[in-house]
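Missing here is one protein chain; the remaining ones are kept as they sit in the complex.
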Amino acid sequence: MSVGKHGMVFSEPLLFELKGGGKSGMDLPELDLPLIDAAELLPAEFLREAAELPELSEPEVVRHFTRLSQWNYSVDGGFYPLGSCTMKYNPKVNEVAASIEGFANGHPYAPYGCNQGIKRLLFEFEQDLAEISGMDAVSLHPAAGSHGELTGMMLIRAYHLDRGDLKRTKVLIPDSAHGTNPSSASVCHLESVELPSGPDGLIDMEALDRLMDENVAGIMLTNPNTCGLFETNIERVCQLVHERGGLVYLDGANMNAMVGVTRPGDMGADVLHFNTHKTFSTPHGGGGPGAGPIGVKSLLEPYLPRPVLFEKDGRIEMDFDRPKSIGKVRSFYGSTGVLIRAWTYIKTLGAEGLREMTLWAVTNANYLKARLAGDFHLPFDSQHCMHEVLLTDKFQQERHVSTMDLAKGLIEAGFHPPTVYFPLVVSGALLIEPTETESKETLDHFADALLELSKKSHEELAELPKMPPVGRVDEVLANRKPILRWQPES
Amino acid sequence: MRYFPNDPQTRQEMLQRIGVSRPEDLFAAIPANLQLTSLLNISAPRSEYALLKELKAKAASYPSELPSFLGAGVYRRFIPSAIAPIVSRAEFLTAYTPYQPEVSQGTLQAMFEFQTMLSLLTGMEVANASMYEGASATAEAVMMAKRVYAKGSKVLVSAGLHPEYLETLRTYLSFGDLELVLIPLQANGQTDLEALKAQLDETALCSVLQRVNFYGVIEDASAHAALLEGFKALNIEVLPEMTALGLLKTPGELGVDIFVGEGQSLGLPVSYGGPNLGVFACKAEFMRKMPGRLSGMTEDSRGERAFCLTLSTREQHIRREKATSNICSNQALMALWVTIYLSLLGKSGLRQLAQTNLTLADYARQQMGAAGLKLRYSGAVYNEFVLELPCNAGLWVDKIQHEGLLAGVNLNRFNAEDESGLLLSFTELNSKQEIDLLVSKLKELL
Partner (left out) sequence: MEVRAELKYTEEHEWLSIQGNKATLGITDFAQNKLGDIVFVELPEVGTIVEAGETIGNIESVKAVSEIFCPVAGEVTEVNKDLEDEPDLVNTSCFDDGWIVKIRIDSSDLTDANLMSDEEYTQHCANE
């Protein structure tokens, strides 16, 4: 493979194809003992041949990964309006915070007192999340949003089982929900029942009334929902579910539309999760790590994963003695490094800043809606949108231009596409979430680009993108003949 | 608010275009009684300077400078300076999940390299792009076993499994109808394979064995595999301290069906136990039953090599309630970190690292034995072992901390009846000098 491609865009072979041989890119600390050969200590049948890892010097490794990085689009590099993903700016101070020596080295089993600082920080973070959401208690254990969903649904099941209510094995989930909702319900053996949306994109109260019976453990709903709409009947929904013995799970994916303005706890939610990598600015990292703290009302508090943090005599302690706890859902106490970043964000913005964040996230989305309405079909227009706006390709389809064409065209124009073909309740969805950290100038450039693309023909768009280091990628081939690892040439 | 780019005048222009006078007007759909009328009870905004000062003060409670023998599922590693600057590059750090392959080739190729690296390290045919961490990944492995062998119902678990992994697994299983059977350890610290044998029948779903077990003893994985032959039960191996694979036979060679590791041990910061990294690998025949994302090699429209997410129909965003797992976010950045770590370490470095750990632990065992201290188990170890203290382990650990050592993990933490067990871990960050100091302190107990 050639090194230069076009201009300064480089092609880069796989790590394993780089010329190796006898090199190492890392010095181990000096050992003040003679190194013992493993064969002297361990039975021969326990031992392996050396793993065929690359043999490269430090500069070769650094250049390889630096080149790979240059093939990625990123929030720091440009507008990333993925709906329901909240791709906001990830502040640099958060990164510094998480890498401070005492945090980076802190061992979870260190003796008494060593981890008092990090425990204090986590305790403060729990209190702030409880205040933001209007819930009574918070657990930081879950490793990501969907893990928080699973933990939350486990709490709901544990609550019913503890009361001897064994028949509640179903959960109602609106058809506009993220796929993680029904999937999380399945993992803790709850059967998903789809709750259809009404013509206005909101929960259909009649359907809820019909489906909410004594076999239903609860409802999982997202508010604002994935159509970018606030569920105006939220209090009635929660009331009806509660009256019939169910509990309400609120998917906090869209908290960026609510912080400082309204609180799920006040609406009637019994349990919710937060996505720190959405609302609280921790980086997505190309897919993770996330963190998925959950908040609960007091009726679910006894079931929280253990241990639980509490304050005693000015110190933060861990309570392991929780007889009704569902137990642990992971090792140790959560994605601490991620939580430190989120703490830093909340403390940086403070109460005023958090409210501003929400106001401008919603303003930015409505500004884009105002710029694009008319040229794009708005499937639901009964209210101002919240932090994201849902459009479809209905008008463009009249000329056979699809959402996918527009998405690939946006890449050519230098923007990451919005979320496409989700939610599933409309055909050809484009779900656009600008976040509060984008300027009007950027929003205008994006709107101009999208409006221009929407006037092009399918034939013109089908050839795009031309600019990125690769052309349209053959996903069909990747699925028909999966190649999931490099193999040495035999 | 330094993160919000629009000045007041621009904001007014935007509101005007929308057709409202104040941003608050955009929230009309929220019933008035649900709208907050005052600010949240959260502190006022604070400067970067003040916050960093507070963070450093909080972090200072941890005595980073003390020699440490803490391990037990999270391991202290020397981390080369080259890793953090690459992982912190915004192109990796601030990118989303690579659903749009044309603008995510960097992440996708790095994921593919991670999958390959882990396949080479474990000898397994397929590794995914990561899970959250070891404990929940172990639970995922058991749930996957159920998809492979639907008739199995009995989950056989070695008592040498990390207690927090075991508790996590119990949590996951408590809502279904699988039965967990704990297989005890024998006196030498290895799993009692006779006891396992007695439980093997057609209802056995899987056998979960932590190869270098929680108490540091290396299990006889060949005998374990041989025992499972002729049964449908899946062989699940768990390995929190993955550098042991610098020396030990690979799970692939041993016929393991599903391998779960904790990738923190491959060069990630300890970070109070998170974010860590679930490593998940299996035989190719089970590929479509696997949880988690996979990057696949393919071609672009120009016929050149390219990568994209593949076999996505297994996942929650497509298969919803029938998905192989509910996992969505994974540990992509941690996986990148480990890929760089292993690239730098290389073939000879990994072997040397593992031998260094082995050497230090062996030296400590010899010195402690010579001093008349008692080891709990006689089985072969890699870099951890349990010391039987002649006193209360918790009290001693607290006392010795004040004398300048983080002396190990008090096992009372996991078992109320265990008052004398101390789990010690030795990595390349320890030295003969530190071990001599530890031994001298221990001698005072005799």
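Remarks
Labels A and B are assigned to the chains in the order they are written; within every chain, residues are numbered from 1.
The criterion applied here is as follows: contacts are C-beta pairs under 8 Å (C-beta built on N, C-alpha and C of every residue); 3 or more make two chains touch, one makes a residue touch a chain.
It should be emphasised that the depicted structure is a prediction, and the values quoted were computed from it without experimental measurement.
Of the candidate positions B:N188, B:T203, B:T313 or B:Q366, contact with the hidden chain is made by B:T313.
Checked against the full complex, the candidates A:A44, A:L166 or A:V476 give a single residue touching the omitted chain, namely A:V476.
Even with one chain removed from view, chain A keeps its contact list with that chain: residues 421, 475-476, 479-480.
Listed for chain B, the residues touching the missing chain in the whole complex are 288, 312-313, 318-319, 322.
In the analysis below, only the chains that are shown with their structure count from here on.
Averaged C-alpha coordinates give centres for chain A and chain B that are 19 Å from one another.
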